[in-house]
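Here you go, one structure.
A single protein chain has been removed from this complex, and every other one stays in its place.
Up next is chain A:
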Amino acid sequence: MIKVENLHKSFGKLEVLKGISTSIKDGEVVAIIGPSGSGKSTFLRCINLLEAPTDGRILINGQDITDKSTNIMKVRQNVGMVFQHFHLFPHKTVLQNLTYAPVKVNGISKQEAEKIGLELLEKVGLSAKAHEYPNRLSGGQKQRVAIARALAMQPDVMLFDEPTSALDPEMVKEVLEVMKALAHTGMTMAIVTHEMGFAREVADRVLFLDGGVLVEDAAPKEFFSNPASDRARDFLQKML
């Protein structure tokens, strides 16, 4: 359970998030959409403190992660993140990408980590690439590895920051399929995306951000067929 209370974030004089409050229940899949510059990514990056909030609170399973005494590293071990540009470790093989953090941070044995890693690679359909270096993979394959890498830490929550925006169109689907399968396992997911079809089909809720404000928080059916605000209607007209 993630609870966000009155979240503010400024970069210097620029206020990117202007007081956002919402919550994400366990097992819920939330799509975060909005025009570029609306603060979607910043909002997501605040949830694992890649950006430090200027004001407000974020509670994950009741723990206030914005509190100074909270161990940020411990929080991040339970919150997986997938980036737009993958950020795989280029000097490690695919399997080493998956085993590095579990061994280093969680302290599990190398054999155990490799077993989990290979299982995850099978789930994302990339068992054959275990010993390749990331540079030998296509964009879609890289992103599937990145998802598996985040899952290897066995997180409670997964954050996706525009996971398909850097992909060639023909590779978008393979990544969305993996995410859809993950959603069906009951993983709590927050996804910043421009894939409206995916949001409509997979998400339980849609958050629409504009200008650093949470404008709408609705079920996808409702949001896509009958948006409450003019801004959302404008946005959807441009997107669809």
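Following the convention adopted for this analysis, a contact is a pair of C-beta atoms (placed from the backbone, for glycine too) under 8 Å apart; a residue touches a chain by one contact, two chains touch by 3 or more; residues count from 1.
As a convention for this text, contacts and distances are computed from a predicted model.
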item	value
Chain not displayed: protein name in its UniProt record ("Aspartate carbamoyltransferase", "Polar amino acid transport system permease protein", "ATP synthase subunit a" or "NADH-quinone oxidoreductase subunit E")	"Polar amino acid transport system permease protein"
Option touching the unshown chain, where A:53, A:80, A:163 or A:227 are the choices	A:80
Option from A:1, A:101, A:118 or A:236 whose C-beta touches the chain left out	A:101
Missing-partner contacts on chain A, residue numbers	48, 50, 73-77, 79-81, 83, 85, 87-92, 100-101, 104-105, 133-135, 149-150, 153
